[in-house]
Structures are given as C-alpha cells and as structure tokens.
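Removed: one protein chain of the complex. Kept in place: all other protein chains.
The letters A and B name the chains in turn, as written, and every chain counts its residues from 1.
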Amino acid sequence: MLKVQNLCAGYGPVQVLWDINLAVPARKVVCVVGRNGVGKSTLLNTIAGLADRRSGALCLSGESITQLSTAQRARSGIGYVPQQREICPDLTVEENLLVPIYALGLEPAKLSAVYGRFARLKERRYQVAGSLSGGERKLLAFARVMLCSPKIFLIDEPTEGLMPSAVVEISGLIARCREEGAAVLLVEQNLQVIEAVADRIHLMNSGRIELTLDKFDEAQIVKYLGV
Amino acid sequence: MVNALSKSWSLAISAVFLSVLPLVLPDYYLYLATELLIWALFALSLDLLLGYTGLPSFGHAIFFGIPAYAVGIILTAGYPLIVALLVAVVAASLTGLILGYLATRTGGIGYIIVTLLASFAVFLIAFSWTNLTGGENGLYISRAGTLAALSTQAAYAIVAVSTALIFLGARWLVRSNYGLLLVGIKTNETRAQAMGYNTQLYKFQITIVSAMIAGVAGVLYALLARSLSAELVGPELSTEAVIWVLLGGTQTLLGPMLGAALFILIKQALNTIRAYPIFLGLLFIVVVVWAPSGLLKLPKGLWKSFRRRNTR
Partner (left out) sequence: MEIVTSQLANGVVVGTTIALTALGLTLIFGIMHIVNLAHGEFYALGAYFTWVAYSLLNKFWVSAAIGIVATAIIGAALLMIFYDKLKGAGPLRWALLTLGFGYVLRELMQLVFGTDFKLVAPPLEGTIPWAGGVYRIAVTVAGLLLILALALFLKKSRYGVLIRAIANNRDAAALVGVSTKTIYTWVALISAGLAGAAGAFMLPVTSAYPTMGLEIMIMAFVVVVVGGMGNIQGALIASLLAGLAQSLLTLIVEPTVATIIVLVAFMLVLVVRREGLQKLW
C-alpha cells in the first residue's frame, strides 16, 4: 500500500532522517519503535507532508505522492493522527468532525454514522474540543481522520499518557482499522500494544532504521526503547 | 580561516577606498558620499535590531529624526553646539528607553505594527507642532558651527571616521558572546529564556545601543544637511530602511550599509521619472520575492533555483 524508498528528510536546514526504506501492506500494522528524538514523528510528518523531504520517494498504491501538498495527500488516502495538536481545540467537537465533511464534500449523514460509532463524542458534541480528556481527544482525532476513509493510517503514540481503559479502547480501534482493510503505520512505545497489534516492527536509532523484526521480540525492542 | 582572511581583506579594502575618496572625488560627489555614509550608519543601527536580534522595527526613523530635530531646535534657539549635542544624547536615550520598553511588551507581528504606528504618531507631531519643528515648512539650521561650515573634505573625514569607528565597535559587539546571545534570542527566544537569560533585558539594551547609533547618524545628518523635515521621523523612511537592510543582507553589518548606499543611488536615479514611487514599490516587491537574503546573494539564489529545476 505505502512504500517509502531511500527517504531523507528534516526541518529546514536540519536533517533528521537518513535513507529510510519501508513498506506497509494493506491489512497490516507496521510498528516503528525507538527512543524519543530518533525521528519517528518526523517520519510520519514527512509522509503526511508536514516536514521537508530532501530526497527519496513516497508511493501510495503505486502512485507517487511526493509532490502533493498535505491536504492533497489526505485526500488521496493518507490518514495521519499526530501525537500532539491533533485537533482544533477552539472548535466544538461537532465542528471538528464537520471539517473533513465540508472539506471533502461528504454527505452530512456521515456525521451520524460517526456518532453511532463513538457515542461519547455525541454526548460532548457541543463542547469545545480543547476541554476533552486525553482519551476523548484521541477518539475525536481518530474519528476526524476516519471520515476521510484513508487507505493508510499513520498513528503517532496514540496511547501516550492515557489511562489503561483508554489504551485498550485505542488498540481495539487500531485493530478495527486493519480489519476494515486499511494499512497502519504505528509509532508506539507501549509493549502490550505493540505485541497486540504489530505485524512487523522497525527499530529506529538516530534517524535510521537499524533492525526489522517480523515477530515480537521483547528483548530487542526493550534495547531500542532504552528503558 | 580563509573566510576570516578574506573578511579582513575586505575591511582593508574598504578602509583604503574610504580614504582615497576625498582625494579623487569632486566636491559634489564627496558630499553625496558623506551623506551615503550617514545613511549607511543608520542602516547598520537597524541591522543590530532587525538582523541580529530579530526585532523587525518599522519605526526606526524615530531614532534618527528625534536627535536630529533636537540638535536643530537647540542650535536654532541660539545655544552652542555642545549643548545641542548633549540634548541630542538625552533625546536619543529617552526614545531608546520608550521604544525599548515597547519592544519588551510586544513581539513579532505586534512589534512591527506598534513601531510603525509610533513612527506615524511622531511624524504627525513633528508635522503639526509648527512652533517647535517648523511643521510643514521644515527646520533650517544656520551654517555657523555645523559640518557645513567646514570644508567638504573635513566634513567627510569626520563622518567617515565616526562611521568606521562605530562599525568596528558594532562588529566587535556582534562577534562577542553578547552578540551570539542576541542571535540566540532571534533563533529561539524560548530556549534562550530556558537557559536562564533575561531576554527582555537584552532586547531592551540592544534597542538603546541601536537608538544611540541611529542618533549619531541623525545628528551628523542635521549638521551636514541643515534642513530637517517631518519625513525624517516618519514611516516612509522607517520602512525604506528595512528594505535597505534586506537588500544588503541581514545580519552582516556591512551588507545593510552597502544596501543603503545602493538603494539611495537607485532612488536618486529614479527620482527624475514621473511616478517614481511605482518603481520604488516594484523594487520592494522584487527584493522581497526574489532576493530575500539580500541582493548580494541574488546570483547564488538564482543558480540554486535553476539547479533545482533541472534536477527535478
């Protein structure tokens, strides 16, 4: 589904990623693991078009997306749930959900479908999104992105700082995304979540992928997490 | 090393160039050169704020015009030059204090607007307070005791030496740890604060230093040109100075000085054309869109975009 070839990227003059190669097939969850600051978020940002690509290619279902803007990438099937600043905090929950509906010209009925799936968002529909709890914020961010029916989800540390019950809910959500046919590229530090959902694991260190595991291997992962 | 060597070479060449000028130039052009040096000094003072500290002052003419008016008003009132100079120093410090305080109160875009409005307010005051400033008619300083009473060469020498000394002082300042800190504030103020520096204090201090240098330029201008008008404190000069700095390349000291000279020469050449502000505006647009890092770096930028196009 998504192919990343020889990608080098960064922010302005600062290069963060060196020669990244990876592929995320449909109905698979690929995990990226590494310490803070090794460039995991930059990788997702670059794929979504928020960081500056230096060289290398990005392909989504066989078509190059390297020249597309962030919004165009979102329209062509990249669904990114960033770790921070993932919603519009001053808008209400409902307005947050209306943004993709209006931007993509979807039917308004989609809104009730979302509310059917996320009852908690319906309860809080007129509340300002900035006042939601961490878990609810994540749900809202997921719901927004799901409205765009992406081919691949890029998800950055969705369980960071959440309560255990919310962690379970989010990993269930990731599994659902996979079952519904999407590919998932997940950045995660939580070992339980990794073990539960990952089909393949890339271990990153200082801007490069150093090791790829096709099976959960706690010893190796812990080494790269540096706990 | 090579870089440092070539820089000291360029300094030596500039020094030789400046000292040869009075020997070869006829009086009229030497006078023009003197005026250009004054504007270059003014541009340098703005580069300290804009280029090094990242304070985009759109009201810098205030620092130039108020001390100039102070000298003019005191001299016209019949006091000796030394009193006028003292008053100018006080006026420069006061304006520096007020705008320095404003700089610590607003940041980024707010700073642009507030300084621009301040410049406009001072312009209106200078324009309408006829008893003090001559208002619309301007203020004329009598010849005695000014630079104009000296020979063109002597006036040039005084201006050239002051400019050179201030340039060297500024160069020393921006290369010191203090200067590095200023650049640090510009690049990432939050980080500088996190490292324990009182960034507001530094911004305040550099505004005063910059005001003083601009004030010297203003006083020299008053003593040389002897005719002052409200434009010298107004938004037009303020914004034009920003373009000089951008034209020459920010954060280089020498670049803005050359930028000022170049811009004023272009302006004088265009001055005879009807509706020359159109060309002025177009020049602004060209600099901002195609030469954001200075005209001196324009060929490099063009080459880069050319290569980028070809590799795509």
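Note that in this section a contact is a pair of C-beta atoms (placed from the backbone, for glycine too) under 8 Å apart; a residue touches a chain by one contact, two chains touch by 3 or more.
Quick caveat: nothing in here was measured; it's all calculated off a predicted structure.
Trainee: Among A:N6, A:N36 or A:T70, choose the residue that contacts the chain missing from this document, as touch is defined above.
Mentor: Answering carefully, the residue with contact to the hidden chain is A:T70.
Trainee: Per the definition of touch given earlier, which of A:P82, A:G135, A:P158 or A:G207 contacts the omitted chain?
Mentor: Going through A:P82, A:G135, A:P158 or A:G207 one by one, A:P82 is the residue touching the chain not shown.
Trainee: In the whole complex, not just what's shown, which of A:G39, A:G56 or A:P100 touches the removed chain?
Mentor: Going through A:G39, A:G56 or A:P100 one by one, A:P100 is the residue touching the chain not shown.
Trainee: Of the listed residues B:I113, B:L132 or B:L265, which contacts the missing chain in the full complex?
Mentor: B:I113
Trainee: For a quick check of understanding: of B:A77, B:V90, B:L124 or B:A154, which residue touches the chain that isn't displayed?
Mentor: Reading the full complex, the residue touching the unseen chain is B:L124.
Trainee: Considering the whole complex, not just the chains shown, which residues of subunit B touch the missing one?
Mentor: Where subunit B meets the chain not shown: residues 50, 56, 58, 101-102, 105-106, 108-110, 112-114, 116-118, 120-121, 124-125, 127-128, 239, 242-243, 246, 275, 277-278, 280-285, 287-289, 292.
Trainee: List the residues of subunit A that touch the chain left out of this view.
Mentor: 48-50, 69-72, 74-75, 79-80, 82, 85-91, 95-96, 98-100, 102-104, 144-145, 147-148
Going forward, only the chains that are shown with their structure count from here on.
Trainee: Using mean CA coordinates as chain centres, what's the gap between subunit A and subunit B in Å?
Mentor: Roughly 50 Å, centre to centre.
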